[in-house]
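The full complex has more chains than appear here; those shown keep their coordinates.
As written, the chain order gives the labels A and B, with residue 1 at the start of each chain.
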Amino acid sequence: MTTGLLTIFCRHTSCSLLIQENAAPAARRDLEAYFARIAPEDSSSYTHNDEGPDDMPAHIRSALTNVQLSIPVIDGKLALGTWQGIYLFEHRRLPHRRTLALHIQGE
Amino acid sequence: MTTGLLTIFCRHTSCSLLIQENAAPAARRDLEAYFARIAPEDSSSYTHNDEGPDDMPAHIRSALTNVQLSIPVIDGKLALGTWQGIYLFEHRRLPHRRTLALHIQGE
């Protein structure tokens, strides 16, 4: 395929798809620290905690970001910018198995 | 249609499309409370209030979330995860009639 559109869809409500800086690890750490500050594990703020104190903050961080990305394909390659990387942003504390649905269209 | 892509587009700037937890009503209430805290109806923070104190917070909450979602169709069904539901997230206080534009592609 040389020209088309790739759609990535994350089938969860407690992780996100994110396009971010692909070079500096410090940028990823700062980003994680930021979301921990802006949507903290503060049990007094939430009533929903079926799965623990990181349950509701995970839903909120998911709402503040995205679960879907569509990226054009040009000349057979994703049209990402030089510094763009695609990340799955995990919002739960424990490791989880995550599944994505992909759709590609083009010729 | 068995395989394709559904795009949902919200034609407004004061509500959002959101994929969130579809089971626990408490999660939705916590989410609404969170956005009320993070983008409050605080008239001293905004100059734009043509439609009242909930006008600018509604635009901000829309910017922090999404007005568009594209979801793959696999085996004739939306490829949503078990816990994912699609919501229209209303950011204004009074009821509003909202319109969506849909695009579906596939075969």
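Note that in this section a contact is a pair of C-beta atoms (placed from the backbone, for glycine too) under 8 Å apart; a residue touches a chain by one contact, two chains touch by 3 or more.
Fair warning: this is a prediction, and the values are worked out from it, not measured in the lab.
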Inset, instruction - Please report the number of identical subunits in the complete assembly described by this file, where 2 are shown. - result: 3
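Just so it is clear, only the chains that are shown with their structure count from here on.
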Legend entry - Copies subunit A and subunit B - rotation angle from C-alpha fit, nearest 5 degrees: 120
Inset, instruction - Compute the distance, rounded to whole Å, between the mean C-alpha positions of subunit A and subunit B. - result: 17
Inset, instruction - In the complex, go through subunit A and note every residue touching subunit B. - result: 7, 9, 11-13, 38-39, 45-48, 50, 56, 59-60, 62-64, 66-68, 70, 99, 101-103, 105
Legend entry - Touching residues (chain side subunit B, partner subunit A) in the complex: 4-5, 18-21, 24, 26-27, 29-31, 33-34, 38, 64-66, 69-74, 79-81, 83-84, 105
